[in-house]
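Notes for the one structure printed next.
In this view, the complex is presented without one of its protein chains, the others remaining in place.
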Amino acid sequence: MTISLMPEPSSTGSLQPQGWLRYLSFSTDHKVIGLQYMVCGFIFYLIGGALAGAIRTELITPISDFLPRETYNEVLTLHGTVMIFLWIVPVVNGAFGNYLIPFYVGARDMAFPRLNAVAFWLIPPAGILLISSYFFASAAQSGWTAYPPLSTTTPATGQIIWILSVLLLGGSSIFGGINFIATILKLRRPGLKLMQLPMYCWAMLGTSILVVLSTPVLAGTLVLLSFDIIAHTGFFNPAMGGNAVVYQHLFWFYSHPAVYIMVLPAFGLVSEILPVHARKPLFGYTTMVYSILAIVFLGLIVWAHHMFTSGTPPWMRLFFTIATAFIAVPTGIKFFNWLATLWGGKLSLNTAMLFCCGFIANFVFGGITGVALAQVPFDIHVHDTYFVVGHFHYIVYGGTVFVIFASIYHWYPKVIGRLLNEPLGQLHFWLTFVGFNLCFAPQHWLGLNGMPRRVAEYDPQFTLINQLSSAGALLMAISTVPFLINVVMSAFNGAPAGDNPWNALTPEWLTSSPPPVENWKGEPPLVHEPYGYGVAPGELSLQASSGRDLWSLGQGDQP
Amino acid sequence: MRIPSSILTLLAGMALVLTGLWVGQNVNLLPVDASANAPVYDELFRVLFSIGTILFIGIVGLIVYSLVRFRRRAGETGDGAAIEGNLPLEILWTAIPAVVVLFVGIYSYDIYDRMGGMTPLNDHSMHSMAGSEERTWGGISPVSLDGDPAIAPLPVDVTAMQFAFIFHYPDSDITSGELHVPVGQPVALQMKALDVIHAFWVPQFRLKQDVIPGQPTLLSFTPTRAGQYPIVCAELCGPYHGGMRSSVIVEEPESFAAWVAKNSPATPATTTAVQS
Partner (left out) sequence: MTSTQPDTIQPDVAEAEHGHSDHRLFGLATFLVADGMTFAGFFAAYLTFRAVNPLPAGHTYELELVLPTINTVLLLVSSFTFHRAGAALRRGKHALCQSWLLVTALLGFSFLAGQMKEYFSLPFGLTDNLFASTFYAITGFHGLHVTLGGLMILIVWWQSREGGRISVDNQFPLEAAELYWHFVDGIWVVLYGLLYLL
């Protein structure tokens, strides 16, 4: 197998941009698009992080003294919107999904490569539109949830821009979802069965089903909201006979599955990373698949747990409590299976593994507070307080973002062809882990004791805890530095990675780093057992190299 | 001779459970309780806290143990054990969480019921705002937790607007920026919003209810501890959302009566209505 350090140019005489210019073009290569999503998403992560920095700076003192009050509300609205729609959803779905899924199904590209490019190129303009609203008009200031009547009574321009931007981003997400469903169901290499696919494919299939079913409802809702703002209809305006709570139902019908859209792909990625660095098969493949499907189904019927203190009748509150609590069961299964994957393995304590373990610890914490929040009487006290802010940051940051970092450390050698610097990676992990927990753990206490969310001022008794939290945020900001240095410098100076530095078994590792434009020279490999690591019990082979070599070229197994 | 690992595991599990129970009972993360339902809430909190502590310490312990015990030492090549699954084990860790979750759900339903959450909202015969029988869209109905159904709730009309709460006592025609209530008597807040969605939250009562334009809501409680507690707006309502606060002053019945007498408008025959 050849080791190629530079991306191969496409056929000579082509009008297509070559080299790094491809990444600024309307490329239909899924690997290019994946990387475009990654870099674009990370830029928005830094922007969203700066907005978070502004919030935490304001909260160092108990009075509103850093930003004008309207600006603060714009900042918190943009922070949530940017992080969700411009960072997490595009990266765990668009970046990793587009890069990896064709490899995993044994295809040269996604089912609809041009649609793929369109889906990506919707994102930069939508993001620029959203951010620029902050500078040219006043940005939306009703939170990322945009509840009417607040969203229909604050300045209209910013809110309309926000709606347009989210509609574009939702459309991008839907196009991506269509592509993933078609690729996973229709483009599998002959001989590759559904239950032989790497777990990430199942995670993306489940996620894409959620995207296709729930995102359009958000689109419709925002269209109705924009009618209220522009055409002075009264869908959500009680003065005109409308109903503000109906907006909440429609909004959360998407936005609850949205959290699974943000987390299920991360679950899939962890299932890919852990077996490689634990040198052990993924524990309980079949149950893991059924867990994903259960989460997808349950995720669609729990939305009103965001509305327990709203205008919801008692029977409705009860139903949603029960349904929400049940999601803990399939989720718990996945975590126990990951722990069982680690147990008895040969664990490499590298940065990818550390971020995965950090993910497990953080997400379990967030999951516990989640089960608590699912109980109506508990939620009545802490709804719309910093307890909820702590909870969901443990899920999206301590969960998904930790997995994004783990995945970068795991796949960077494949994408770039060079290894990342391990000591810098460890520094990055520890700064992130400590900073993150310092920032968000105390927020649970704040919520329990009386601090609501989305405020610039608070009861002075909460000052010290808020300052601790802001210190943690500062640490998180600092943690980005070793990461960025690592990523940039290793691209030029990193040790050559070779085809398969981790001795892994999934198809992306069975080709050069970076891969050729057609993904493999020759036939796509047929991998029946993507997790075929491990030595059979009773057969201790101390000198054995990586797991069994199972991939075939469609001509039968090689022993 | 080494201690069998199953005994060590059993001891570790017992220590874990005891630690979790101790933490749940002794680590107090909540503010003082000042309403009849607050201790009921705190019971639920302690149970959830105990279960959560057990689960979290257990799982983090397993991770740390695995990272230490199963780490690859220098010079080691080779893989771990080729274990792909264990159906009985998976059934076990599906069944146990399902049972725990079911238990927590049923228990919290009982707590919610004891708080009055399951009582129908539009069933009680009570003084309504503006004399019309308006529908109540959400909230918590009055329920007597100390067993005396004859004490009628004290009705208070709450109006939420950007950026203040106004309290009006229909029986004594008092309008105030602060909520005064007597200890031991149920209070029923009929809440309306004038502009955007607000929320009425008293952390010491463990109660919160959104106040929604066009959808009157109801929040009932029985204060049990005299003192002054914050009323916090808990739904983003505009730039001054963080400053939208008031106070609830819980007083002994005598000093509450004095407050009522002192603040009533100067009209004759102001009586505190005692309804049957």
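Which chain is which? They are A and B, in the order written, and residues in each are numbered from 1.
Assume a contact is a pair of C-beta atoms (placed from the backbone, for glycine too) under 8 Å apart; a residue touches a chain by one contact, two chains touch by 3 or more.
Worth saying up front: this structure is predicted, and the values here are computed from it rather than measured.
Asks: What chains on display are touched by the one that is not shown?
Replies: By the stated touch criterion, the chain not on view contacts A.
Asks: Among A:A111, A:V289 or A:L510, exactly one should touch the missing chain; which is it?
Replies: Candidates A:A111, A:V289 or A:L510; residue touching the omitted chain: A:A111.
Asks: One chain isn't shown here. Among A:N98, A:S142 or A:S214, which residue touches it?
Replies: A:S214
Asks: Among A:G242, A:G299, A:G367 or A:G450, which residue is in touch with the absent chain?
Replies: A:G242
Asks: Using the touch definition up top, pick the residue from A:P68, A:G191 or A:P460 that touches the left-out chain.
Replies: Looking across A:P68, A:G191 or A:P460, the contact with the absent chain belongs to A:G191.
Asks: By the contact criterion defined above, which parts of chain A meet the unshown chain? Give residue numbers in ascending order.
Replies: 107-108, 111-112, 115, 174, 177-179, 181-182, 185-187, 190-191, 212-217, 219-221, 223-224, 227, 231-235, 240-243, 246, 249-250, 253, 526, 528-529, 532, 550, 552, 554, 556-557
Here, only the chains that are shown with their structure count from here on.
Asks: Which of the residues in chain B end up touching chain A in this complex?
Replies: Contacts found on chain B: 29-31, 40-41, 44-45, 48, 51-52, 55-56, 59-60, 62-63, 66-67, 70-72, 76-86, 89-90, 93-94, 97-98, 101-102, 104-105, 108-109, 111-112, 115, 117-121, 137-138, 195-197, 199, 201, 203, 206-210, 212-215, 217, 230, 232-243.
Asks: Given the complex with chain B, which residues does chain A contribute to the contact?
Replies: It is residues 64, 69-70, 72-73, 141-143, 147, 149-150, 153-154, 238-239, 242-245, 278-287, 309-314, 317-318, 321-322, 325-326, 328-329, 332-333, 335-337, 339-340, 342-349, 357, 360-361, 364-365, 368-369, 371-372, 375-378, 380-381, 383-385, 444-445, 448-450, 452-459, 531-537, 541-547 of chain A that touch chain B.
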